[in-house]
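Left out: one protein chain. Kept in place: all the others.
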Amino acid sequence: MSRVLNALPAMLVLLILAAAWLLPPFLPWDYRIIDWDHVSSPALTPGHLLGTDSVGRDLLSRTLIGTRITTMVAIAAASVSLLIGTLWGALAGWCGGRIDNVMMRIVDALYALPFMFVVILLMVVFGRSILLVFIGIGAVEWLTMARVVRGQMLALRQRPFILAAEAAGASPRFIIFRHALPNMAAVILAYLLLTVPQVVMVESFLSFLGLGVQEPMTSLGILVKEGADDMDVFPMALLVPGGVLVTLVISLTLLGERLRDRWAA
Amino acid sequence: MFGLILRRLMASIPTLLAVVFLSFFLMRFAPGSPFDGERPLDPETRLALDAAYGLNQPIIVQFGRYITGLAHGDFGPSLVYRDFTVTDLIWTGLPVSLLIGALALLLAMAGGIAIGLAATLRPNGPLDRSLMLCMTLLTALPTFVTGPILALVFALWLGWLPVAGWGDGAPVYLVLPVLALTLPTMGAVAKLTRAGLAQIMTQDHIRAAQGRGISGWRLIARHALRPALLPVISYAGPAAAGLLTGAVVIETIFALPGLGRYFVQGALNRDYPLVMGVVTLYAALIVLFNLIADVLYGWLDPRVRG
Partner (left out) sequence: MTAVLDYRNVTVAIEGRKVVQNLNLAIAPSECVALVGESGSGKSQSWMAPFGLSPGVAGGEAYLCGEPVIGADAASLSALRARHAGFVFQQPLTSLSPHLNIAAHLTEAFCQAGAALPDQDTLIAALVDVGIDRPAERLRQFPHRLSGGQRQRVMIAMALAHRPALLIADEPTTALDATLRREVMDLLNRLCRDRGMAMLLISHDLASVASIADRIIIMRQGDMIETGPSDQILSQPTSDYGRELLAATPRLTDPIPVRPVIGAALLAAQDIAVSFPMPGWRRPHLQAVADASLMVHEGEAVAIVGGSGSGKSTLARAIARLGPCDAGEVTWRGLPLPPRAKMQAHDRAGFQPVFQDPVASLDPRWRVADIIAEPAHHLGRGASRQFVLSIMAECGLDANLADRRPHELSGGQAQRVAIARALITDPAMLILDEATSALDVLVAGRILDLLRRLQRERRLAMLMITHDLAVARQLCHRVIVMDQGRIIEQGDTEMLIRAPHTDISRALIAASQ
């Protein structure tokens, strides 16, 4: 029983991802096509398993496509944050002293920015594109990764085996890539997993404000927004995409936390 | 202590300048103008308007004038809400945003610490496990999902509370927005408290205190709680900032007349001074929150005081 419970988050994530990426071609209605005969129809309407939205588009199709976009943005943005954050943090932690001080001051300063506002500004200024969405989000999320990696690097630098490698004649590059980074890979992976739900939330948040991807493309945030607008007549439109979003975020958070607790200790 | 505060304030000046600089130039390089309305303006009116607001001068000069104004506490005029200065708009919106933000922060702190303490009573017991699972769920729930769902359940279905609106600040109108804003932060605070206590309880000074016959609540209250709250305090600064940002969504969902709404509207309308004013103000608030958190940290941990 508890083994099933432990495996549940991973299974749910896989299930949602598989459905979002494999299922849409087999559904009777495309996410863009309006079914004039069924507008705001309830669940189990023929052809529309979960019903349709207020303009008659299939809710299941739209939710799956929205999930696809949201996860795509999340993975891309998490990768951006991984790349910048790891290099920045590893460099700061390795160099130490004044360089570390300056690099971390920059991170602190960026932390103090009301970053969501800057991202919103970016969206408004340069127009809405998926590319910008994930660059913007990745640029926010790398800060945490940089701090984590720097902390790990500082702690590792104190470990005698790093000093022993230096005594063995290893070059700094060899030490960073062959001794230090492999020893923090587990922690980095755990934080990467925790970054993904963060990104999902930020992307959905932007889309919710109408600053994310554009129609007819959709994302979970847009769907929640649309659902919230007419939840009084048709709660399904809020509950279905909201449920998928929440399930995804919770499962990823639980997974990431479990990995972090196991490896980071 | 005063040295610490002074140093922090000095260190925050570059950050604030960076915020102003960044948002100023981002806005100016954007296509579009604040005077693009329903129909295009004729060129003469356009030039006159630009001249009236100083938009025809070199951008460096505009930036210099803005900074000078800012130093005197002047955020400039709003370009879209024509008869108002940005300061007027901030004074109407800020009290609303601050009220719900402050209420949410207080509730999240008090509730989170209480739940964290309750979970620590029997470590790894059923209460602990279920509470911590709930808290993880709370941290993972985005406000823009909980907000509408809370409104759906408590306002539309049960009819206990108003769906949205401000109602001149009547308490019933505050319940749902504040609750939606509180929950995720409360989850995070509870988890931090629990983790901090669990870590402190294994330390030598706790065992030493137990050796002196101190146990139960007295042990936690006197020897464990203060050091265990350090991570919570470090989190409080960013949490306050997060609540301010989160308030943007909450204000949109519940149609509250707060600053966040002005910001989103301002950004969409290219109302440069308004957007800049809000961003600068929020950056300053975040710096202030972090400063308060640092001071509290020093109070909790004498080692920081030196």
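Per-chain residue numbering starts at 1, and chain names A and B are given in the order in which the chains are listed.
Here is the rule we use: a contact is a pair of C-beta atoms (placed from the backbone, for glycine too) under 8 Å apart; a residue touches a chain by one contact, two chains touch by 3 or more.
Everything quoted here is computed from the prediction, not taken from an experiment.
Q: From the list B:L49, B:L98, B:A284 or B:L300, pick the residue that touches the absent chain.
A: Looking across B:L49, B:L98, B:A284 or B:L300, the contact with the absent chain belongs to B:L300.
Q: Which listed residue (B:R65, B:R129 or B:H205) would be found touching the missing chain in the intact complex?
A: Going through B:R65, B:R129 or B:H205 one by one, B:H205 is the residue touching the chain not shown.
Q: Need a quick check: the contact residues on chain A for the chain that isn't drawn.
A: 159-161, 163-171, 174, 179, 182-183
Q: Since one chain has been left out of the picture, which residues of chain B touch it in the full complex?
A: Answer for chain B: residues 3, 7, 203-205, 207-215, 222-223, 226-227, 300-303, 306 touch the chain left out.
In this section, only the chains that are shown with their structure count from here on.
Q: Quick one: chain A and chain B, Cα centre-to-centre, how many Å?
A: Going by mean C-alpha positions, chain A sits 21 Å from chain B.
Q: Mind pulling up the chain A residues that touch chain B in the complex?
A: 105, 108-109, 111-118, 120-122, 124-126, 197, 201, 204-205, 208-209, 221, 224-225, 227-228, 231-232, 235, 238-239, 242, 245-246, 249-250, 253-254, 257
Q: What does chain B use to touch chain A in their complex?
A: Against chain A, the touching part of chain B is residues 11-12, 14-15, 18-19, 22-23, 26-27, 29-30, 136-137, 139-142, 144-145, 147-149, 151-152, 156, 238, 241, 244-245, 248-249, 252-253, 263-264, 267-268, 275, 278-279, 282-283, 286-287, 290.
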